[in-house]
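Excluded from the complex is one protein chain; the other protein chains are retained at their positions.
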């Protein structure tokens, strides 16, 4: 397992790559992040933790939340229902693309890691109102982290204002019966979900739950069923890292999900969870230093699952 | 020029093709139309008129309204402004497709006859409110027909409820700066525009204005500038008949615009306007008997512009 | 009708736009053309001719040959057979695109003016061998021009060597039964067809035959049937000017077909044919000065058919 000193060294090496990336600028609230930030936490299934960099700095989950919502929704609705509305296949198209919804028959999103699929997933969270659904989701996330976690209101508000592409995806899916209910309600819920805020340690803890077949490494409690944990890790490999998921699988080989805030959640099966924050992004939207850091770690500890 | 008897014969022949088509069923209010209906009016620039079939039966304009709104908007804003937001090129894609908006750069609709382009056009009608814009549009249409024309509230309401594809198009365009303002307001205006109701004679009269270089055959008043009339007729040829515009140009060769209600407005330059109503549609969405009727007329009177 | 002096003036004005274009460089044999060249001939159906610029300079037809081959093939095979293998609809895709062949069902080229469609058309020229087919085609062209016309061997050879995109299109169409026979034979024939060489006056003469409903203005002989002449002019409007056919129809409104050599053949119905040579191209592949020249002429003489 990782040791503290080595982790610091790897972070220092990886940090130098941050200059080749840039922070997301299309979401106003993310523009002001410091591109040189880089932090990591590792949380083992034996309940030990390591970190380097400013591991307590908070950031929003953004697309990382897609995996967590998927876990909840799979437990809420079962595989059959969920996969009748969203596919299981990777796509070569960008995460926010609408073209495949039109050209691919049936008109369901190819997978739950692209925006269209994630919106369809969030649409299936059980609950009689946005409030109820949100309460269930945030409670689930609090259980996973073992911490009191909430969302960043500014970020959620900012993203709701600029969510026209997601609105477009929603109305398209509504037309084709993939989602139901009020679109604005769904967008409110979805932008809150994306704006859930935590630090690297919290994120590593969630990764550890997935790595531990869904059981909390601390309490032993089964927070996610084993099958659902496995399904989520599979999606993290086949489509967790935007349009470089394939390259990441080859070079790193760790189930992982990234967000445009610069966060990455990794999950090394049977070993540990990883939480990374490095807001300078590469051109497909992954933390550029974060990916380098994971590549270093995976090589060092043979963490590739392949 | 056409004579009354021949027109009746041609209608009888064309009507038999109606059995191969079917009325639009995706818009609830259009479902109940009688598929065997077929009527035509011809209005010459010498101010004479002919008709056959139930030429006073009313129907909604649907996509035919796209040409009329375009004429108004071109006069309101000028060519340069309008074509900075909507293109001039035909497309092989369906009229309600969104894929090209994403894959084609810049992200503006290819032409004003597909839904995306028509929404962008209606978005440019001058006026400080939906009411003002609507008033200007319907007044313009009344001038063109020389009749008191209004819209069908049931149809407008029904289409607004089911306008999710158009909503999707609008939010996509709003994201890319093609349209501005409130999307629901635009959809209210657009569905009213599509629901404008008239009979074949009224429609033939509008076609005659275009045929007469924009001047009212009755009063001689220039209702549309000559250039705008020419531009509109050009779009009617290159993309007026949905995805069989090319075939229609070859087989008929008359500038024409169709709607899913089964209406077709034709405009034979320097000769006459044509209004047709035949709600049984072919597979691309044109009145199946109406197209046959125009083919017969064009052959008989050598009305092809080519 | 045009007069000689005015034509010279219009050419001088249009020539200045050549600096904004550039000669085709992807075909080796076209690279060395002088971008400042601009010449025009007009050939009226009353058998009079006008010209300005170096109207006797030769150039290869390239895509202009698509219309001529289409005329021959329509007379050889009839509309039904031809349009069972190639469509009649304009497309928003580039002339050399393959994507629509795959995504559009059935897998036939959308129209005869894009490369795929033109290859399918040339594949239908009657004859038992490449030699026989070629002899028939070049004889047809000689009849149209009234001159002894042949092809440029260097250009044909050069294009055959670099015809891999066309090879790709051919094998795709062969797989789907759109074309039959030996692909290399077809490419030899097609590249010769594209390399047919003539001057502006010859090209204007061909345009005049189309303008004159297929009859030779000189001899009165019907070289092309009236229906076929009409069909060809229709395609020239809906898809003759690459991906700015729509814009050209609006701004100029003359049936026309361009080639990447910088040639444009125009055909003003009932009036005249036009031959233009100006090798500096705009970004879609049309002679940039040639288009300006046609815009000037059309405005001056009200030659728009709309």
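Which chain is which? They are A, B and C, in the order written, and residues in each are numbered from 1.
The rule is short, and it goes like this: a residue touches a chain if its C-beta (ideal position, glycine included) is under 8 Å from a C-beta of that chain, and two chains touch if they have at least 3 such contacts.
Note that the structure is a prediction, hence the values are computed from the model and not measured.
S.K.: By the document's own contact criterion, which visible chains does the hidden chain reach in the full complex?
M.R.: Counted over the whole complex, the chain not pictured touches A, C.
S.K.: Any idea which of C:169, C:188, C:276 or C:291 touches the chain not displayed?
M.R.: C:169
S.K.: From the listed residues A:67, A:98 or A:239, report the one that touches the chain absent from this view.
M.R.: Of all options in A:67, A:98 or A:239, contact with the hidden chain holds for A:239.
S.K.: Sort through A:49, A:65 or A:91 and give me the one touching the missing partner chain.
M.R.: Hidden-chain contact among the options goes to A:91.
S.K.: Touching the hidden chain in the complete assembly: which of A:14, A:155, A:204 or A:231 does that?
M.R.: Here the residue in touch with the unshown chain is A:231.
S.K.: If the missing chain were put back, which residues of chain A would it touch?
M.R.: Contact residues on chain A toward the absent chain are 87-93, 100, 104, 110-111, 230-231, 233-235, 237-239, 243-247, 249-250, 253, 255, 269, 304-306.
S.K.: Given the full complex, what residues of chain C touch the hidden partner chain?
M.R.: 97-99, 102-103, 164-165, 167-172, 174-175
Please note the rule applied: only the chains that are shown with their structure count from here on.
S.K.: How many angstrom lie between the CA centroids of chain A and chain C, rounded to a whole number?
M.R.: 54
S.K.: Nearest whole angstrom, what separates the Cα centre of chain A from the Cα centre of chain B?
M.R.: 47
S.K.: Which positions in chain B touch two or more other chains at once?
M.R.: none
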